[in-house]
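Beneath this line is the structure, given in structure tokens, with notes to follow.
Left out: one protein chain. Kept in place: all the others.
Here the chain labels run A and B in written order, and each chain numbers its own residues starting at 1.
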Amino acid sequence: MSAAVTDWTRRTAAQLADALAAGEVTSVQLTQAHLDRIAAVDGDVHAFLHVDAAGALAQAAASDARRAAGTPASALDGVPIAVKDVLATSGLPTTCGSRILEGWLPPYDATVVARLKAAGLPILGKTNMDEFAMGSSTEHSAYGPTHNPWDLDRIPGGSGGGSAAAVAAFEAPLALGTDTGGSIRQPGAVTGTVGVKPTYGGVSRYGLVALANSLDQAGPVTRTVLDSALLHEVIGGHDPLDSTSIDEPLPDLVAAARLGAAGDMTGVRVGVVTELGGEGYQPGVLARFQESVDLLVEAGAEVVEVSCPHFVHALAAYYLILPAEASSNLAKFDAMRYGLRVLPEHIDNPSAEDVMRATRDAGFGDEVKRRIILGTYALSSGYYDAYYGQAQKVRTLISRDFAAAFEQADVLVSPTAPTTAFKLGEKLDDPIAMYLNDLATIPANLAGVPGISVPSGLADEDGLPAGIQVLAPAQADDRLYRVGAALEALLEKKWGGPILDRAPELNGVSA
Amino acid sequence: MSQTTTAVSLLSFEEALEKFDPALGLEVHVELNTASKMFCGCPTGFGAEPNTQVCPTCLGLPGAMPVVNRKAVESAMRIGLALNCEIAEWCRFARKNYFYTDMPKNFQTSQYDEPICFEGYLDVDVDGEMFRVEIERAHMEEDTGKSLHVGGATGRIHGADYSLVDYNRAGIPLIEIVTKPIMGTREQAPLIAKAYVAQLRELIVALGVSDARMDQGSIRADVNLSLAPAGSGTLGTRTETKNVNSLRSVERAVRYEMQRHAAILDGGDSILQETRHWHEDTGITTSGREKSDAEDYRYFPEPDLVPVAPSREWVDELRGTLPENPTVKRARLQAEWGFSDLEMRDTVGAGAMGLVEETIAAGASPQSARKWWLSELARRANDTETDIAALGVSPADVAAVQALVESGAINDKLARQVFDGLVAGEGSPEEIVAARGLAIVSDDGALGAAVDNAIAANPDVADKIRDGKVAAAGALIGAVMKEMRGQADASRVRELILEKLT
Partner (left out) sequence: MPEIPGSSSARVEITRDEVAHLADLARIDLSDAELDHLAPQLSVILESVASISGVAGDEVPPTSHALPLTNVFREDVVVPCLTAAQALSGAPAQEQQRFSVPRILGDEQ
């Protein structure tokens, strides 16, 4: 990168906000810079399903007009953002990575999208994802996989691989993701970015096309902890359109991030969860995790080992609850009111039933069908108690484990994902192997507690990024930001700069 | 082909009772009259342009979410309290999963094993005797959209080429009230079923929670019926008859199903557990979808809604808003109106309690209100097989007609023609009197000529009167009335006759 030319895409959102406030750049300029970057590299990365250049530039121009009038809508007014395609955007295609919603233009905005617009963030486009957020690799997108900017032959994690890759490839300074079992945090870990799953109920789900309603949560996808805090404050808080939304103010997240960045962890009790590590975890991932914990100790934290004995059942509970809720949520995709309609071959004058069956067969991918059938089974009258009912009880046990652990520690930590990014195609037809990627992230969704993934470094075996996850009690999201920002500061000091500085240059980057 | 065209054998009602005991079960859906829908802020008005009362939530658009209408929950609890139910301390909504094009999400948000109201009863007055119907539950749910079936011969669903769906009704709050099996009704089964629905409807009207129009579908009854061998004390296989949209049909549907079941069982066959459809026009039921155990609704708690946990303070507050208990109210009204037991029983039996009450409130005397509703209007309802409340005659109309009679503008005979006009939708009673020229003639000029004609045509009668037999005037009055087509003031005619002949 030439020192003479400012590359606005390399800045953090906080830096961009400062530059906008100082009049060093306009929103149109930096929105255009990101659109140019997308044009240059997204052919290789495929982070976006839809780019809305005209819309983003119009919003940027409106932002510049507010700045000129001295009435910016928020601290991030004018900083562009990418939005996961599972969030409804009025008049912008929203496919959830599925054929069945190809071409659907929602007549309404998700609450989080409405809040982005109200805060003045130009929306660059919609990012790729596993179909209906079912997956951990973004390979289950009906529109082709997203590639990891660290190694284009590898997965960017999932389901929100598009948002993570867009941020990692400097195509957007900020993105929104959604996390049902790790879909924000696990992509963050394998792309060297930051991702936050807020407390369940802390961010509105209205307009988030539900995968598993009792587990889903939208959250920030960024390159720095401070940027996540800034974005979290824009999208978070009570929404009367979401009955499960918490009607209380958010903690001061930005202040917590700034406090944490000073690096002092004195008095903070950090619990290492015995059950989230060891067997099944890649040695390089564990090594980076241990180094991170050591840094926290050096910074004054008190580290204790805590046991959460029921976490071993979390994955099983998750793969009963999620398919059950999903099978019901996805019933609405029936070719009658919106989306794809496929007429069955070889049937004259087909009935509505025939058309539903043919459309759902043609419109859903394998993983979606697997989970719908599994969920239909789990809810069937003969099996409900043994499966869905038991899974809900295990959920109680996992919540109790968390409650006990948070008696001993202010935050819990673990590796975010058991491995670094694997090769595209490697686990595509082995569902169980794919599901194991979410081993460490799922308990937080089952209990509704918040979590953040922060880069922990590069694994020795493959030189690919790994992540450390920090979990906090419900509604104590500020603790994520304090500890996350401290880890980020301590690690970057050790590395001599952000981890993404060590990512390979992508084709198309100008010299 | 459906059974519509197949000959169905029926046992006589008497023989059916000789051999079998009926067990009833009634499921009544009440559409609430809230301003907005159950889970979103769309309006609920009847008859709006298609798909103009919809939003992402009630259209089931991806991502949209429900939020519970507080008033609907209160209405549910008030219905439950009026039915002597327990109110749950904690309950949830559940998803009932099945595919249907009228249902935008392909699941209905309902309640499953945690209804908001449970374990109640309603004492039903059947010919002066009280019969207690036990209520199993009353729960909250949402209505579906409505389809218009295009093509085919009948305009019905079967044989249609395609259908056009309007989702305005989707998401309107419903309360489903389910009885426990009603046993021991014997020959009264049809009457008890009708009386239960009638009295439940009265209660709903008194609570003010629904329009309670059976003809518009704001109250819908499903009738479950089974027969068991007489005296066995067991329960047989039941059928669920849907689409029973008038009080009269409730009675007829029970009677029909009893006779149909009896014929099948008597012939040594067994009853298929199924949904049946009531046909108001032909008075029969036909087979609907088979209700087998394979139908699996996969209920689970609705994860987008949080539990409803009414505080006891809230419940008590609602209890304070309940209208008078109908049994107590009935006794009070009987005393106020001065009705005999028989008159009261007939009024209740005709489903006309509320109508009579409103007519009296509109100014008519109790006896006149009773007379018009129970003689004239009940007969018309019966003749035309419509619900008495759906004749097109309002309590205010009846009071206005009675006022016209009392002012002498019309007489009872002319009043019947006014009711003809009301049923035909010709306007208000006053407008009908004017348009049909029904006003009584008391003008001496016109009457005098008619009296002269009558005297000329009946010289013998005239002579008798001249001889002092005044009672004979009746025959002349009759002749005058005939000539005047009933529209003469009879007392003035009498005066004129006597003036001329004595």
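Note that contacts are C-beta pairs under 8 Å (C-beta built on N, C-alpha and C of every residue); 3 or more make two chains touch, one makes a residue touch a chain.
Predicted model, so just to flag it, every value in this text is computed and none were measured.
**Student:** Omitted chain: which shown chains does it touch?
**Tutor:** Among the chains that are shown, those touched by the missing chain are A, B.
**Student:** Out of B:275, B:327, B:394 or B:442, which residue would touch the omitted chain in the full complex?
**Tutor:** B:275
**Student:** Out of B:164, B:361 or B:424, point to the residue that touches the absent chain in the complete complex.
**Tutor:** Answering carefully, the residue with contact to the hidden chain is B:164.
**Student:** Can you tell me which of B:54, B:81, B:374 or B:399 touches the chain that was removed from the display?
**Tutor:** Considering all chains, including the one not shown, the answer is B:54.
**Student:** Among B:26, B:253 or B:308, choose the residue that contacts the chain missing from this document, as touch is defined above.
**Tutor:** Only one listed residue reaches the unshown chain, and that is B:308.
**Student:** Would you indicate which residue among A:394, A:458, A:491 or A:506 is in contact with the undisplayed chain?
**Tutor:** A:394
**Student:** Even though one chain is hidden, which residues of chain A still touch it in the full complex?
**Tutor:** Looking at chain A, the ones touching the missing chain are residues 104-105, 107-108, 200-201, 214-215, 240, 243-244, 246, 280, 310, 312-313, 315-317, 319-320, 327, 331, 334-341, 344, 349-358, 360-361, 364, 366, 369-370, 372-374, 376-377, 380, 386-387, 389-397, 399, 430-433, 435-436, 439, 446-448, 474.
**Student:** Spell out, residue by residue, where the missing chain touches chain B.
**Tutor:** Residues 34-36, 40-43, 49-56, 59, 67-73, 90, 92, 99-103, 144, 147-150, 156-157, 160-167, 242-243, 275, 277, 288-289, 296, 298, 301, 303, 305-310 of chain B touch the chain absent from view.
Criterion: only the chains that are shown with their structure count from here on.
**Student:** Flag every residue of chain A that touches chain B in the complex, lowest number first.
**Tutor:** 87-88, 94, 96, 101, 104, 106-108, 110, 205-210, 212-214, 240-244, 324-325, 327-328, 331-334, 336-338, 349, 352-353, 356, 376, 379-381, 384, 388
**Student:** Tell me, which parts of chain B touch chain A in their complex?
**Tutor:** For this pair, the touching residues of chain B are 56, 59-68, 95, 97, 99, 101, 104-107, 161, 163, 165, 296, 298-300, 303-306.
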